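Quick one: this structure, given as structure tokens, is what I'll be asking you about.
Removed from the display is one protein chain of the complex; every other protein chain stays in position.
Each chain carries a letter (A and B) given by its place in the written order, and its residues are counted from 1.
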Amino acid sequence: MSSTATRPDTSYFLRKLHSFTGVLPVGAFLAEHFWSNSAALVNAAKYDEVSRDLQTIPFRPFVEWGVIFLPMLFHGVYGVYIWLRGKSNVSAYPWVGNWLYATQRHTGLIAFAYIGWHLYTERWLTHGKSTYATVESDMQNPWYLLFFVVGILASSFHLGVGIWNFLCKWGLVATAKAQQAAGRLGVVVGVVFSIVGILIVISFRLNWHPFASYYISK
Amino acid sequence: MTQPKIIVVGGGLAGLMATIRAAEAGVPVDLFSIVPVKRSHSVCAQGGINAAKNQKGEGDTTDKHFDDTIYGGDFLANQPLVKRMCEAAPGIIDLLDRMGVMFNRTSEGLLDYRRFGGTLYHRTAFAGATTGQQLLYALDEQVRRHEAEGKVRKFEGWTFLSTVIDEGRICRGICAMDLRTMEVKTFAADAAIFATGGIGAIFGRSTNSVVCTGSAQSALFQQGVDYANGEFIQVHPTAIPGEDKLRLMSESARGEGGRVWVPRNPAEKRRPKDVPEAERFYFLEEWYPKYGNLVPRDIATRAIHRIVYQEKLGLDGQAAVYLDVTQIPRETLKRKLEGILEIYEKFLGVDPREEPMKVFPGMHYTMGGIWVNGEDQASNVPGIYAAGECEYQYHGANRLGANSLVSCIFGGGLAGAAASKYAKNLERGAASTSSAAFDAEKKRQEKKNQKLLSQDGSENPITIWRELGDVMTEHVTVTRINKNLEAADAKLRTLQERYKKINLSDRTKWSNQTLNFARELENMLILARVITLGAVARNESRGAHYKPDFPDRDDANWLKTTRAKWVNCDIQLTYEPVDVTLIKPRARRYDAVK
Partner (left out) sequence: MAETKQVIIRVKRQAGPKEPARWEDFSLKWRPSMNAIICLRDIAENPVTRDGKKTTPITYDSNCLEEICGSCAMLINGKARMACSALVDHLEQPIRLEPMSKFPLVRDLAVDRQFMFESLKRVKAWIPIDGTYDLGEGPRVSPEVQEKGYPLSNCITCGNCLEVCPQVNEHNQFVGAAIISQVRLFNMHPTGAMNKRERLEALMGPGGIQECANAQNCVHACPKGIPLTESIAEVNRDAWKQALLGWLLG
């Protein structure tokens, strides 16, 4: 390594961008996505209303590509590049952080594959017009169902650990104590997302609508 | 005239300070070290560094520091340069402070000072319990900066073999060996500064690091560089016994209130905590009420030996006494002694905050070393300078705690400046020396390697080394009896004979540590004899040198420096007067007001 290289190089900015896009917009979109899909827990009509509202936002292609698809694509592709630059050693050093490091890579890849497939089936094949009925019919396929469950858990885990990583790597939490607290926050995020995600899946699969009484028709 | 150049051998405190001073003087430096300089033995110094800054308003002065040093050294040190060192010490602390050493601080943000052995003042600046490490790192960083600027070239992983001395008896460079490729090479320089540290390995087990073999000093001695006061070996009163090394338990443990004691009843079976105060014998406090646990090291060491061997009060009948810090508040221990307490806990598996430590004296430091003049660290061979523990200048017959770091930095700085001046003023530099001198030295050293690698014998170098350590520790440390010393020398001569028959179990030519060790061993044996013969001859007791048959200091006959010379491949002892022009020698007694 040269001893004169002192300028911040592109790898620094790309790494920071990767870390940042994981939370904003990818993480935020995930939250929004779980939120809007939890409409299924109310009933099919509510779900279709929410879906329709989203389908009718202005500048839709720009928002979809600029805020969702491209950041996700970058986060995923650069994430794979980062994975290739690391060399996991969790068998020699089975500390919690090291497990998370290793799992973050695997869940990232699963989530990336899942999201790609999810986009293909629920966005591409439906031309962006999925309804409760289309999702419900997909869920009857046990393989779809399994992939949904795995994908949701992987994404939730990845986001939870990602938030912890983000807070540490941007120095927003520095002391050991603060990092522990951030870790607990990550656990909460991961667990909440997992629970909500699985509830949504159950809702579709079993036509289970625990909040049906909330519904007021338009 | 060509650009002058300096070689520094040794990358501890003294060597690094010499390097910095030379680089500042605009003279390029080649710095040689067996280990990466950041791993030098200076890191092991724990307690602190002395300077009379009078920061506690006790009326401390550099004169008092000077007096304590001379008195502590039992008047064997030449006084003028010691005085200069004590006067320079406050400035050295300032310098280290500017270099960013994380010294402990007072609430005002000033340096904090602690008390150390042999003084009544808070005079010792410290960085936790790893002051030497912190100081070494500060200098290492400055040298790294000079290195980045191209003023210093480092040769880490090289060992010094010999100097190149021309027909005019002037040093023109060195011969060194790359410890990886085992290549022998000569390097020209106008002056060479030696800062090669301690000689602990000669005593087998000591508080010193592995590289402290004294091999370089011995090699120089065999090339005509005189060696002074070799017989003065400091045995540190409180070391943690271990098979591989004696790990130091710093004087700072006592400086912060640690107390040395044994149960009054030698058959005591209770746990130390359960022994009531009245049944504990705080022998240092009883015998030396004024200084208590902080008497100088030679006094404390002999007191512990007396407790164990004469009073038979050693713990469980073994060679050990308690060093107790359990009564010191936890918070103080954490802030000021954490590093050394961790060492004890790590290597012994016992928590010294809960249970008193078991300690016993261990070989620690050589007051003796390369003879240098009283002016500027120059040896008797032109172009050769020495600084730090490897020279004899500052500590007389016994070194005070926390004076070694200051002497390393002061001496190193002095040597760096002096060697630069010498190199610049040389009429004919090393560049003018014929290559024949270099070639001859290289051949001589290569031949030695060749012989060691090819000879078949029956002796193992490590076995010889262990025996060397045993005989030196038994007879040439705390208590010296002429008959035993003579037997020790006879043993050393047998070991030298046996050395001729050593057989290297590794004959490869890549990173061969056995070859290097064998080379060092030969030098160690010679230096061991210098020490022993010096001890035989000196029929008095002074500082660390104690002979029960001659229990008193004898200024009439022995107020003189031993100066060993290598004459016709043999050791010859000569003597020269000590410069005592500034403080008149007086009796050294720590049990009464001085």
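The rule is short, and it goes like this: a residue touches a chain if its C-beta (ideal position, glycine included) is under 8 Å from a C-beta of that chain, and two chains touch if they have at least 3 such contacts.
Since the model is a prediction, treat every value here as computed from it, not as a measurement.
Of B:Gln327, B:Ser458 or B:Ser505, it is B:Ser505 that touches the chain left out of the display. Among B:Arg144, B:Arg353, B:Lys448 or B:Lys560, only B:Arg144 touches the chain left out of the display.
Of the listed positions B:Met99, B:Leu120, B:Ala440 or B:Ala487, the one in contact with the omitted chain in the full complex is B:Met99. Of the listed residues B:Gln327, B:Gln513 or B:Thr581, the one in contact with the hidden chain in the full complex is B:Gln513. Of the residues in subunit B, those that touch the hidden partner chain are 17, 20-21, 24, 35-36, 38-41, 43-44, 91, 94-95, 97-110, 127-128, 130, 133-134, 137-138, 141-142, 144-145, 147-148, 180, 209-211, 242-245, 247-248, 335, 339, 343, 346-349, 413, 460, 462-463, 466, 505-506, 508, 510-514.
The set of subunit A residues touching the chain not shown comprises 1, 3, 5-9, 11-13, 15-16, 82, 84-89, 92-93, 95, 97-98, 100-102, 164-165, 168-176, 179.
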